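Every protein chain but one is kept in place in this view of the complex.
Letters A, B and C name the chains as they come in the text, with residue numbers starting at 1 for each one.
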Amino acid sequence: MTTDLSARASSTELTGDLRKALFTTMIRSRTFEEAILREYHADKAPGFDIGKGLIPGEMHLSAGQEPVAAGVCEHLTAADAVTSTHRPHHFAIAHGVDLKPMAAEIFGRVDGLGRGRGGHMHLFDPSTHFSCSGIVAEGYPAALGMAFAFSRRGTDAIAVAVTGEGAANAGAFHESLNLAALWKLPVVFVIEDNEWGISVSREASTPIPSNADRAAAYGIPGTRVEENDVEAVYAAAGEAVARARGGGGPTLIEVHTLRLWGHFEGDAQGYRPDLDQVPDRDPIPRYEATLRDAGVLDDAVGEQIRSAASIEVEGAIAFAKASAEPDPATVLDYVFV
Amino acid sequence: MTTDLSARASSTELTGDLRKALFTTMIRSRTFEEAILREYHADKAPGFDIGKGLIPGEMHLSAGQEPVAAGVCEHLTAADAVTSTHRPHHFAIAHGVDLKPMAAEIFGRVDGLGRGRGGHMHLFDPSTHFSCSGIVAEGYPAALGMAFAFSRRGTDAIAVAVTGEGAANAGAFHESLNLAALWKLPVVFVIEDNEWGISVSREASTPIPSNADRAAAYGIPGTRVEENDVEAVYAAAGEAVARARGGGGPTLIEVHTLRLWGHFEGDAQGYRPDLDQVPDRDPIPRYEATLRDAGVLDDAVGEQIRSAASIEVEGAIAFAKASAEPDPATVLDYVFV
Amino acid sequence: MTVTDRPAQAPTRRLNTSKAMVEAIAAEMEANPEVFYLGEDVGAYGGIFSSTTGLLDRFGPQRVLDTPISETGFIGLAIGAATEGMRPIVELMFADFMGVCLDQIYNHMAKIHFESGGNVKVPMVLTTAVGGGYSDGAQHSQCLWGTFAHLPGMKVVAPATPADAKGLMTAAIRDDSPVVYMFHKGVMGLPWMVKNPRSIDVVPAGEHVVEIGKARVAREGSDVTIVTISLSVHHALDVAEQLSNEGISAEVIDLRSLVPLDRDAICASVAKTGRLVVVDEDYLSFGMSAEVVASVTDRDPSLFKAPPVRVAVPDIPIPYARPLEYAALPRQDRIEEAVRKALR
Partner (left out) sequence: MTVTDRPAQAPTRRLNTSKAMVEAIAAEMEANPEVFYLGEDVGAYGGIFSSTTGLLDRFGPQRVLDTPISETGFIGLAIGAATEGMRPIVELMFADFMGVCLDQIYNHMAKIHFESGGNVKVPMVLTTAVGGGYSDGAQHSQCLWGTFAHLPGMKVVAPATPADAKGLMTAAIRDDSPVVYMFHKGVMGLPWMVKNPRSIDVVPAGEHVVEIGKARVAREGSDVTIVTISLSVHHALDVAEQLSNEGISAEVIDLRSLVPLDRDAICASVAKTGRLVVVDEDYLSFGMSAEVVASVTDRDPSLFKAPPVRVAVPDIPIPYARPLEYAALPRQDRIEEAVRKALR
């Protein structure tokens, strides 16, 4: 399973199909989030009332960070686990969570992943071992346990644990890396450095330029991917996943990525000095240009990928809207088994 | 205040007086703990009942670790703060906490530091800014606040935060180092690596050989003092204290020290393979031999230091025993101001 | 002691709760250089729920500090600074996050004064946002005041009105004991969240102190007592107003603080009405609702002419979907039903 990963380490060797697959994942994710964005804001007016509308509550979108999820999850199968954060959509999608129950959960419907109990920060999909948590850094430890179970059962499945750069200053981060390193658990730790923890800049929270340097505190390899480039992520993750599957223990990867939109919807981002340059850094047009230059993509293929994504996403949104709202009489269900 | 510290960095340059002072601190601490050991076990028989006797409860003694406290605290004044752990006696003594109220607290008496409310894991002495906590690693954050207050008030006082090597795997450790480094707080972090966290060896808890390497995760200097040698500690602490006082921010120092006795009294240490070699590693006879070889100490001076310590300690024990037990009618006091 | 001091300003100056709270903080920071505020997004952002709007501009980054996401670290820092005599205000963004830092709160902030035999004071305020009702899910909608109130050594306040938000904040900052100040998102009067009209109201200008530990009779009545706190006070008043059309006279007691708990006020009202409804947006069991009931039975269970009724979040995590969340929260419908039940 890990044999040809090192051969793929350099992006020039990626096949056209693989590059299209990476691009497609990014497009599926972006298309989904654009639809959620549209639905989320559709019925919050006049003014903006966070609790109103078909999708209420906080909404943390991952647009701009698709390269991380796409590059990492391309190495995984549904037997592997991913634990994510309050900003989970891109990883859920890249890891293969079915968009229909995922959308239905975001709409709070009975056909949702959590039958409407969880919401967008609490997506649990046993069939792909996907989960997330809204408490910063506290999704990390569960990945250790999943990895522990996989290795006790003798499978070569691994767990990927994702957080933002802000989370790397939380105690759970430290305890998790130490324990995973100590027990050589098959985990890949991924930090998405999007430069911001809500309104607090990376510089205002972290005294060193690269969290990859923190890997040394646990005796494990650490890499920082400086470009928000799916192929660079793919290469770094390939090594890390192979190491984990091969019994070599955990790796820490930090990717310098981009929060294209606000921390959550409704965030005016007044604190963000570089706000007008942000759209230019969108990784999707950049990657599309690369693939066009390389002859992997043309108008027709691009259109095909986009329209397939759009059909799938709108199908998921329609599925969600058609699903029933939970019956208040069932409010006490699912506390104990 | 920091001017001649670098000149003292090499132990050969220490003056005889300073070396005697370091030795004296170690002897005072050991003498105190031997007396506590005696009193603790005096009335627990037949059998061993942890709740019985004049000193009840858990008792964590620091014998063997005196070089760390003596070497660090020699650089401090009563204006500086020290936050310690469940094993606090040596640091309290080295930092100048008065033995009388300290002993009275251990005996649970009204003249104790906490009027009998705290006990040996909860020694608070505002006059020397000394405090401790029985929750592993959770004494670290308070040191940040003390350091913060000192620097906001424009003094050059600093805070020293002490834990064991086991604590370096706790979340509070990580958060504290990160925040102190980020805000360049005048803190010196000291890890006493006595090789054990109760029965769990350093190797079974920590995947790297030196916690000093964790300093790099915060962009601060880290040193490991490999010998349990008060002069080596003194040198390393001198640099760190000078850096903190000078506005250079925190330093992490790990000292490889020795837990001469059990984790707590009553610990049979069946898990400890090197048990019979432990007494030979006692740092006090070793340092005494060094000082004798150097002509700093002879029989008379050694005897003088020991008997002064003994008189002071027995005075403190007598003071404690003479102090009244708290009146049960006062049990509700001191919850709110 | 309630010092209400309205010099030049019109007596009808109306503020939302967040502005009232910030006004108190600003006044105390002005008056006392030892007061400072730290937490996540409290600087340029002004607090996710507008708890610190404008403070950074006014007092600068030395006194209004954005922190890393290290709640144990920075709450512990506040505790250490308080033991040295500073008066920190430290914000835990959501009370739901208490689990990552509770040790500092309950084993340190709340115990140091006692363990030191009174020799060390910990004069600080821990502010935190609570409450649900806007589909923020099981980890961002809790009140949890029952948890804080169960653990000794900290006062626990939760204002319902703008005036109390100011007066209790002033008192909290001046208190020499640690105070947990829980502000409900739904009482802040935020422009982007549904709000009860009572979250914008008259706030005394100038110094305004509300003593911690004294409940407020939010509405007098004679048939039934509704004891509650925070946002639920507004809901209870809605119900009381509505039921008055039917000739039902409900007294509404706003506890204002759980620690100290004004047991006298509870008992006095129940002695008058004989009927009790407790409304608590925290979980039902082992929390505020039972403690209020026991405050009465401790003295005299025969004060109850009928079984007291407890309206709280049943013992489930708070669900995301609106119909479920509304069924779980103690909203007007459930309060009204409870009052009718208590009167049967």
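Here are some notes:
We adopt the following convention: a residue touches a chain if its C-beta (ideal position, glycine included) is under 8 Å from a C-beta of that chain, and two chains touch if they have at least 3 such contacts.
Everything numeric in this text was worked out from a predicted model, so none of it was measured.
In the complete complex, the residue from B:Leu22, B:Ala70 or B:Ala137 that touches the missing chain is B:Ala137.
Residue-wise, the contact with the chain that is not shown comes from C:Met98, picked out of C:Met98, C:Val130, C:Ala218 or C:Ala327.
Only one of A:Thr25, A:Gln65, A:Ser84 or A:Ser131 touches the absent chain when the whole complex is considered: A:Ser131.
From the set A:Tyr40, A:Phe91, A:Phe150 or A:Trp261, the residue in touch with the chain omitted from the display is A:Phe150, counting the whole complex. From the set C:His150, C:Lys214 or C:Lys272, the residue in touch with the chain omitted from the display is C:His150, counting the whole complex. Interface residues of chain B with the unshown chain, by the touch rule above, are 47-52, 56-58, 108-109, 114, 116-119, 121-122, 133-138, 166-167, 169-172, 197-200, 204-206, 266, 270-271, 325-328, 330-332, 335. As for the chain not pictured, it touches chain C at residues 72, 96-107, 110-111, 114-115, 137-139, 146-147, 149-153, 258-259, 261, 282-283, 285-291, 293-294, 297-302, 304, 306-308, 310, 315-317, 319. The omitted chain makes contact with chain A at the following residues, 81, 83, 112-118, 122, 124, 126, 129, 131, 133, 135, 138, 140-150, 152, 159, 171-172, 175-176, 178-179, 182, 333-337.
The rule is simple: only the chains that are shown with their structure count from here on.
Annotation: 36 Å between the Cα-based centres of chain A and chain C.
The distance from the centre of chain B to the centre of chain C, with each centre set as the mean of the Cα atoms, comes to 41 Å.
In this assembly, the C-alpha centroid of chain A lies 45 Å from the C-alpha centroid of chain B. Those residues of chain C in touch with two or more other chains are numbered 67-68, 70-73, 100. Across the assembly, chain B contributes residues 171-172, 175, 178-179, 182 that each touch 2 or more other chains.
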